[in-house]
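The complex is shown incomplete by one protein chain, all other protein chains being positioned as in the whole.
Chain lettering (A and B) follows the sequence in which the chains are written, and residue indices restart at 1 in each chain.
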Amino acid sequence: MARLLASLLGLLLALGTLQATAQESRELLLWHGYRGAERQALESLLADYNRLHPDVPVRALAVPFGSFPDKLSAALPRGQGPDLFIFAHDRIGGWSKTGQMIAPVASLLSPEVLGRFPANLLDAMTYEGQLYGLPLNFKSTALIYNRALVPAPPATVSDMIGRARQLTDRERGRFGLAYSYTEPFFHGALMNAFGTGPFNASGELALDSEGNIRSLALLEDWARNERVLPEEPNSTLVTNLFNQGRAAMVISGPWMLGEIDPSIDYAVAPLPQLVGERPLSPWVAVEGLFLSPWSKKQQSAARLMDFLTSVPSAERMAIEGGQLPANLAAFDNPRLAGDPVAMAFRSQLDTAVPIPNHPAMTLLWKPLETVLQKVVKGAAQPAAELQRLQAQIAKDVAALEEAQRRSEQPADWPVWLPLMLLLAGLAVAMALWRHRRNIAAGWRQHRTAYVYILPAALGMVLLVFFPLLYGLLLSFTDTTLLNESAPLASRWLGLDNYLSILGDWNLFYGAGDQRSINYDNFYWTLFMTICWTASNVVISVGLALLLALALNKPIFGRTWFRLILILPWAIPNYITALVWKGMFHPQFGVINQALQVFGFAPVAWFDSVGTSFFTGLVTNVWLSIPFMMVVILGGLQSIPRELYEAAKVEGASRWTQFRSITLPLLRPVLVPAVILSVVWTFNMFNVIYLVSDGAPAGANDILITKAFRIGFEKYQYAYAAAYSIVVLALLFVYALWQTRVSGAFETGRGAVR
Amino acid sequence: MRQILTQNQSAAGALESPRWRRLKSVLRDVFSWRFALLVFASLVVIYPLLWVVSLAFSGQQSLQLVQDTRDLGLWGQLAALVPLPEQWSLQNFRAVLTEQPFMRWLLNSVVVAAGTTVIGLVLSCTAAYAFSRFRFPGRNRGLMLFLVSQMFPAVLMLIPLYVIVVQWLGLGNSWLGLILVYAITALPFCVWMLKGYFDTLPFEIEESALLEGASRLTIFYRIILPLARPAIAVTGLFSFMTAWNEFILASIFMDDEALYTVPVGLRFFVSDYSSEWGYFAAGSILVSVPVILLFLALQRFLVSGLSAGAVKG
Partner (left out) sequence: MIGIAVASIEFRGVVKRYADSAPTLPGLDLHIRDGEFMVLVGPSGCGKSTTLRMIAGLESVTAGELWIGDRLVNDLPPRDRDVAMVFQNYALYPHMTVFENMAFGLRVRKQPEREIRTRVEAAAETLGLVELLARKPGQLSGGQCQRVALGRAMVRDPQVFLFDEPLSNLDAELRVQMRASIGRLHREFGTTSVYVTHDQVEAMTLGSRIAILNGGELMQVGTPMELYSDPDNVFVAGFMGSPPMNILPVSNLGHALENRLLQLPRQGLERFGAELLLGLRPETLCPAAEAPAHWVRFSAPVEMVETLGAEMLVHLGEGDERLVARLPGLRSLTPGESLSLAFDPAALYLFDAGTRQRLREPRAVVAPESELVTP
């Protein structure tokens, strides 16, 4: 047995190394996130390039959008990854601080190449005076309008709103204006018109500035007084409304054009003028070519950058790939110059503002979105809410900066640490030595058992416990996005993260009437997580048991029912979760529609804690029943029929049979399934993130989504790791308790030698 | 007298003909509470999926809105709640199959998922057998440690896993790396599940085989595994699904598009700016076909009440 497994494992490893050694080539690796026409245009350009420069051919790798940032941040700091990659510019600040993600490029490129781009696009690629990449194309929003409803584009904002008011008929689901107004990227147009955006002229965080407050007040006016905007917008909804002729004007970008229904006669215009102020100035996202600091082929990479940003290349990317080229000379091409849509976006660029590439910008997106949602629902006053946000973000930024400052100072390990480690090691070694006979005897006596477990245990140690140890170590530091590469000693923090998580007793904020629950508080989130887990597991196990019992005995159409009932498991939950979210949409969702058909009032599902909780619950139960059902069905098969017959003969009722035969005999299968399902539900990221996304205002976040937000929206990796370890500890305590109570460890009888 | 008797018999025989009996049992089934429950549950399950299906077959990219039905009667309003595309089109499927090397990725996925299932089952069956049948120091702790692995959020495992698999083992850009990670991810569930099931199998069967001269391996292979088929089917399906739908690790480990698995391919259709939900839906349906086939194949084991009557008492 052992020999067989060992040889199998050896074979696998050999196979793996064989595959891995076939690496290290002369190719220049380029990562991008394109698909469709953009990808084809890029690939045909690269094919041309490879024909011209066969010495260092380029190999392109398309990475799906959803995992591109993760792939970059996994590979690049470890010296892996591409030579060049194409990505949006707004993360430059953070990346340049880490020092291992991107390299300055100005010295590699001639002034002629740098002269191809307008100043604001080059600014977008520059952080602290260093140019970190070449702009390839830009994406900004503009006004897209249905010409059948709006003959000419409005020149001013009041024109636009006036027009929209006439065209809005909320009863019939028609709106004058639709856009994803709760997304900061879209709201940037208003912030930039009134002021300087989230940062003031000298680059300091100024969220509560006069301009920003006015921009929020204006949006609140549009949503709550003018009522020209649909509720809970997202890009799919906006596209849909526009395609059905139910939205006269939308604010969106070039990405939407491909999805507009051919029957809609539309046109694009720059966003209108705000009277007495600047025009609405949308944010522009610049896609750039970035160079890995690890690339050994910098010259070839520079040559490729030159090639891809040249006028002919830009023209092809624009014409074939539908991009808006950053090399503005390409717009002189007659094909582009004669395209009113492209030219409209081109002229929008004159007033557009690049998204700030300040590292703090990445901290802003989600909290600002929450603020926008609260304001348009009337749940918060713009000024007060922005002041609160300013304080919160300032704190987060300060935390990041503090961590970075600390890590820049060289630090030594505290003297006691290696000493402690040494002592601990010594103690372990001594214990091992003292009990060496017992250990050897134990091994001899139970060798068969250990051999059976060994392969699985090895895998677990390597792929589970090492990562766990890594997480544990991380949680004792103050690692953030910015100081990730600093030596561990200078990041060492001790127990501070845990103290600040567990010692967070700010259960409320505000006072008196204004007092409200602080949804960011650890204990609130813990409470929600427990509610979430308990309700989910109880309901889904109960329903699954019911269905499994119904399916266990022959019934007409059993095969079909069984097949249908496992479908939610078979279809990727990403899409079904989003379908559920769509079904719960307050204005356009089927559920509210059905409620209305039957004479009930529609429910604003995502506005209150309870209803929002309910949406997640329904989705998750729906998703987890099939699995539970299959498990229980398998378990029901192990119950001998005779027992039921015997019980029937003794006159036991169905209920008694269920309680005294089915449940006890199902226990060996049910107990592990329940324990695991508790663990999984506790850590069920997808459903919360996709359906309610913590709405309202993070109240429905569970610990795992909170940890994710801390790690990947606030970039405090260490704090997130500490959060995760707390989650682990909680679940561990639960599991200890549960296994003790349920005797899950018991075998049927004293086991064999 | 005799004639009457025989006539009566034949009349009764006609009433009790196999077809009539079958019809009767079907009718009895249809009017039972179990049937009602199953029909209701199936409807609840199918409804959201209908949205996916109709989106996939609509030829369009978004279909989230209910039509404006205020002018229709009750039936019209109810009918509008049933998601059906305005026109049926295979355009989305065609695009998914042609724009990307979909079939190739599907094949990759099959290889990875099958590899995961095999390795996962080998590792978990052996470990679960030991946990169920042997008593040894560290047994309870071991079982608990298997569970612990499920308690740590997966997002934070990403970087360390990358370090181990890609940097240390050099298994980046190979299916083996993915298979190992997936198999280990699915392992705790499989071990716990199988251990629970093995516990229900009587010891005497094994002891008997042991006395008859079978080695542990023979017993495991010829007695335990055949008896545990329902549980092995469930855990196998689970391992398969673990590998089948995962996309983040797959896209991070693979540096060659020819090695991508199909969920990675599907995620290309979803991005922050715009998402081709029609393609995604069509792709999702294509992706779930093999799973459904697999389940159909495994049904047989799930319903074979093998251990019924195995050991009485």
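Everything below uses one rule, namely that a residue touches a chain if its C-beta (ideal position, glycine included) is under 8 Å from a C-beta of that chain, and two chains touch if they have at least 3 such contacts.
All values derive from a computational prediction rather than experimental measurement.
Interface note for the absent chain: among B:V26, B:A214 or B:I292, the touching residue is B:A214.
Taking the complete complex into account, residues 202, 204-205, 207-215, 218, 222-223, 226-227, 306-313 of chain B touch the chain not shown.
Basically, only the chains that are shown with their structure count from here on.
Chain A and chain B, compared by their mean Cα positions, are separated by 26 Å.
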